[in-house]
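With one protein chain removed, the remaining protein chains of the complex are shown where they sit.
Presenting subunit A:
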Amino acid sequence: MDFLSEGFFQAFGLIFSGNEETWTTVLITLKLTALSMAATLLLGLPLGFLLGYFDFPGKRWVRMTVDTLLALPTVVVGLLVYAFISNRGPFGEWQLLFTIRGMAIGQTLLALPIVVALTASAIEGLDRRLRLTLLTLGADGRRLALSSLWESRYQVLLAAVTAYGRIIAEVGVSMMLGGNIKWHTRTITTAITLETGKGDFALGIALGLLLLSLSFVLNASLSLLRRRAES
């Protein structure tokens, strides 16, 4: 039981002592998350818009598939991507296995359904008259998409934050595709898995608190930006 409080105090020690291993882990986590989020948004926002905006035969089936993919287990995604980027797989030449780029591919696949589904819902929820207004103002396809996304920006932001939560908390993809290599692909979550597996629960708690602090800082900044934008 005391490892909980021990972990709490160790968290401060880790942050302020400038422990090199800890800071490298944090840096790797941030790099990976940034890369995954960038790819997820660049792919997910347009796809989400298209899914929400257009009516086409089979739309319901596509929507159902996307919603089902929201429940993809992380290890399954890790395994699937491994099959492709392992040296034995079709993309083995690209040397993506055991690198941050390889991990980012898996994480993007995890987060994409979230952004697509939530963005599509947001677009569908927009006032129908918006489309007509934009068209009469002379908006072309791209302008239309960007304006619609901008109009539903708070829901889009929520989609991004949710995707971020899924990405930063996952272990299965990072472990399978990154290999938990010290100094190179060890993220906070894989480090926690390793340390608790070795029996060092206090360190596991400490790292967990570190991860939560990172998320808190991010969400606090977003909240601040939102307040500024609203005023």
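By definition in this document, contacts are C-beta pairs under 8 Å (C-beta built on N, C-alpha and C of every residue); 3 or more make two chains touch, one makes a residue touch a chain; residues count from 1.
One rule holds for everything that comes next: contacts and distances are computed from a predicted model.
Participant: Refer to UniProt and select, among "histidine kinase", "Putative membrane protein", "ABC transporter, periplasmic substrate-binding protein" or "FtsW/RodA/SpoVE family cell cycle protein", the name of the complex member that is left out.
Facilitator: Cross-referencing UniProt, the chain left out corresponds to "ABC transporter, periplasmic substrate-binding protein".
Participant: Looking beyond the chains shown, say which of A:Pro73, A:Gly125 or A:Gly199 touches the absent one.
Facilitator: Checking the options A:Pro73, A:Gly125 or A:Gly199, the one contacting the hidden chain is A:Gly199.
Participant: Among A:Phe3, A:Tyr53, A:Phe84 or A:Phe98, choose the residue that contacts the chain missing from this document, as touch is defined above.
Facilitator: Answering carefully, the residue with contact to the hidden chain is A:Phe98.
Participant: Tell me which of A:Lys59, A:His184 or A:Arg226 is the one touching the absent chain.
Facilitator: The missing chain is touched by A:His184.
Participant: Quickly run down the residues of subunit A that touch the omitted chain.
Facilitator: 31, 34-35, 38, 42, 86-88, 92-93, 95, 97-101, 150, 179-184, 197-200
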